[in-house]
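Here the complex is missing a single protein chain, while all its other protein chains stay put.
Let's turn to chain A:
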Amino acid sequence: MLFNLTRLTGWLLALFSLPAHALTIFACQPDWASLAKVHAPEAEVFSATTAFQDPHFIQARPSLINKMRQADLVICSGAELEVGWLPELQRQSRNAKVSPGGEGLFFTTDYVAVLDKHDHVDRSMGDVHAGGNPHVQFAVADMINISQALSDKLQQLDPKRAAQYLQAGEAFRQRWAAKMLIWKNRALSLKGKKVVGYHATYRYLFAWLGMTQVADLEPKPGVSPTTAHLTQLAKLDPSNIYAIVYASHQNSQAAKWLAERTLLPTIVLPQSVGGNEQSHDLIALIDNSINLLLASSR
């Protein structure tokens, strides 16, 4: 009996004691995994998706449920980007920490000046998010804010390593701020350029660089390109347009079709960290995206 009691106490202690290991972090996109690694170098970080997957269409599969079960912190874009799978993962993983209202749930869009918010959303408008455009891995100026909030969150969840998180966050923000100056300068020639896009994936990057997406290969957000719509786009005056831009996870057919007819160059940008060989982290992602945009001189 005594033996059993000691054993039971041991079990209970093991159950309730604070984890000695670093945090386990589940990121919905590789960009947030990359950000997490920089901010919490000792943490175990997992990305649920890759740059080659459309983040709207992810399966709430067993492996992800199990990863979320183990997570101390879940970092997602929010603004309904993951609405088709994240709620199911939260329900099935039974991890209250990272469920709605839990302290381990972090949405980056909460710390971004979100663009294109809508007061009224109807599905006839296509896949429009009332909360605004959720593709904030390219919200260059807001990354400072996201970093600050993430750093605070990490300190709150794992106070023992607070100093480490504080330092890592500050170092990142310094690097990022320095990079922002370099990027802005390097991309000066892109200012005022008009592009044809595919979905509003690069809304934030274009806005920051002073570029405009004047047309979309998608007839409506989330609706795949149709021949009728592309035929309309083919009538655009190409002399006004810089390029056709699409992302690493998107089908190239529509862009190629339009490029053939308009003789516009096409640019494939990484959707996320890992979208091409160069984009190995968040800084490299922006770096490389700007380089690719610049490379398309005509």
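Assume a contact is a pair of C-beta atoms (placed from the backbone, for glycine too) under 8 Å apart; a residue touches a chain by one contact, two chains touch by 3 or more; residues count from 1.
The rule we apply is simple: contacts and distances are computed from a predicted model.
Student: Name the omitted chain as UniProt records it, choosing among "Transport permease protein", "Formate dehydrogenase", "Long-chain-fatty-acid--CoA ligase FadD15" or "Zinc-regulated TonB-dependent outer membrane receptor".
Tutor: For the chain not displayed, UniProt's protein name is "Zinc-regulated TonB-dependent outer membrane receptor".
Student: With the missing chain put back, one of A:T24, A:S93, A:T109 or A:Q137 would touch it. Which one?
Tutor: Touches the omitted chain: A:S93.
Student: In the whole complex, not just what's shown, which of A:S63, A:Q174 or A:S189 touches the removed chain?
Tutor: From the options A:S63, A:Q174 or A:S189, the contact with the absent chain belongs to A:S63.
Student: Could I get the residues of chain A that touch the absent chain, sorted low to high?
Tutor: Residues of chain A in touch with the missing chain: 15, 49-50, 52-54, 56-63, 65-66, 69, 83-88, 92-96, 99-101, 120-123, 126-127, 222-224, 249, 251.
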